[in-house]
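As you look at this complex, bear in mind that one protein chain is not there, while each of the others sits in place.
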């Protein structure tokens, strides 16, 4: 936490309108409901609008429209959530790490660690690896042979980068993530499965964030690629030779099978599964638990998961699902019979 | 394994009825099918009743009802599985760990480790962290700045606790779990996604168990909370600001999206997904692979996953699913036409 910033400072720094005393100091962010003196809060989701009137915050980040109803000082923005993100970053900056290599870290003599980089206790940096300016390799991280961590990137803790993996600048990787393990390549021979060597690597662009325990496999021949600005949540699985376009976000527990390419600025919800060898257009949105079983050629929203029901109703309906084709045929037959009846009746009448 | 316990000791210790020789000693647990002399087994699931007659066990834990058919000594309980759990714990107690810090562990001078705590090889304990009485930090675990491990808690191995995370007493965390990584908070700005600082933490209650490779994210502003007595299986994802009520159990591979609250004593099966901002009542049961897409206000059983079928049938039926709305409209139309026909016929008859 910082010593605090005045609302005047914040308005000036982020170029936004201020209603209220520019000398008021805020020291931390808080939710509308839990804010107290010295806190700055925000209102972006209408479902929390009811909490505005009674907030204990010293100031609230709001839209022009909500500013009317703000009982305390207001920082006004067309996009309160983006402004909140910037203010929160100003008040709660990411931790700083002193340059240097901890005595218990193991750095191979053929690795290169920049003077301004930080390597924490218990980290292991193998031969040929490069840790660039200002990068942070947290405790227990493993950087294997010839892997490369770009400038200002941070491996939080217990991250594993396998051989040859390359990270761009300002990449942030959370604990337990594994980048560059072998892809799942197997050829079926009479005596069993033969391993297909995975000789590609992984290329991660600038400003990518990768969640805890997410796994991104190395390519079979060419590389697996995560383009700049992508944000991946926890426990995501990216198979070999996948390519994910710039600024695409993927929520937790989703998986992308081998050689599928996903476009730019897509938004993939949680627990979505992509089969392999697909091409997904730019600006596609996929809702939770969808099975993406074919390529998507145009922007739009796509789904496949059924909504929840009470188990009793659900059992009845799902039992009928197994009769669905039969039902469709019977429906067709009924339509034909009714048509015949109608025809007959009309004939009779003439 | 212990030197063994007599059936008389066990009956006395757990207050249960014994049929058989109290001086018989048992040294280990075993399944009915694989038990031999010196083993104690149990019968709780009726599907294994057939194995009772031929068991080689020296004693079996059974219900009053099954005791009639037990060919060997019987410890009788209203709930044989609970009694089995207690007997197994008596015969196979959790390992003991000698107090002390391994020479290769790295403990920051500003961390506090209780004299009775055990810190294993390769563990890293950062500044401000607290390891309480009798706690065990296993090999390769990382306890980051100001994190707190409650009395008698155990991090088995390769567990990561991020900054400020707090564990209650007797918490058990299995390898690869990551507690307190940043939540997935992003604001969409014209130039790309802006990271929303995650300034909350994680609060884990007493007697919680957390499975291997499970991830629990820190809160965006307020904390993520797992209440006392919860049991989480492996590879579960808990997003920021989720709250899970006391004694709720969640099976493997399930995920809970941000700000959802789950009640007390719920039982969530495997691979269930909760969307965000929901409220789930107490005593709710959710079956496997369900998408919980709305709040649940009353106890009950809830589902959404379809049962498996042979692929040929399944393809036919799932193709029809895409015509379901059309089928419903055609069905309605048929009903109307038939009604009209009926009416007409009745009119004709008069």
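Note that the chains are named A and B in the order they appear, and that numbering of residues resets to 1 at the start of each chain.
Just so we're on the same page, a residue touches a chain if its C-beta (ideal position, glycine included) is under 8 Å from a C-beta of that chain, and two chains touch if they have at least 3 such contacts.
Just so you know, these numbers come straight off a predicted model, no measurement behind them.
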| item | value |
| --- | --- |
| Candidates A:22, A:71 or A:307 - the one touching the absent chain | A:307 |
| Where the missing chain touches chain B, by residue | 28-31, 34, 47, 79, 81-82, 84-86, 88-89, 92, 94-95, 102, 104, 120-122, 138-140, 156-158, 172, 174-176, 207, 209, 211-213, 229, 231, 233-235, 246-247, 249, 251-253, 270-271, 288-289, 305-312, 314-315, 318, 321-325, 327-328, 331, 334-335, 338, 341-342, 345 |
| Missing-chain contacts mapped onto chain A | 104, 106, 122, 124, 126, 140, 142, 144-145, 158, 160, 162-163, 176, 178, 181-182, 184-189, 192-197, 199, 213, 215, 217, 221-222, 235, 237, 239, 253, 255, 257, 271, 273, 275, 277, 285-287, 290-294, 300-307, 309, 313, 316-317, 319-321, 323-324, 327, 330-331, 334, 337-338, 341, 344 |
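One rule holds in what follows: only the chains that are shown with their structure count from here on.
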| item | value |
| --- | --- |
| Where chain A and chain B are represented by their mean Cα positions, the distance between them in whole Å | 25 |
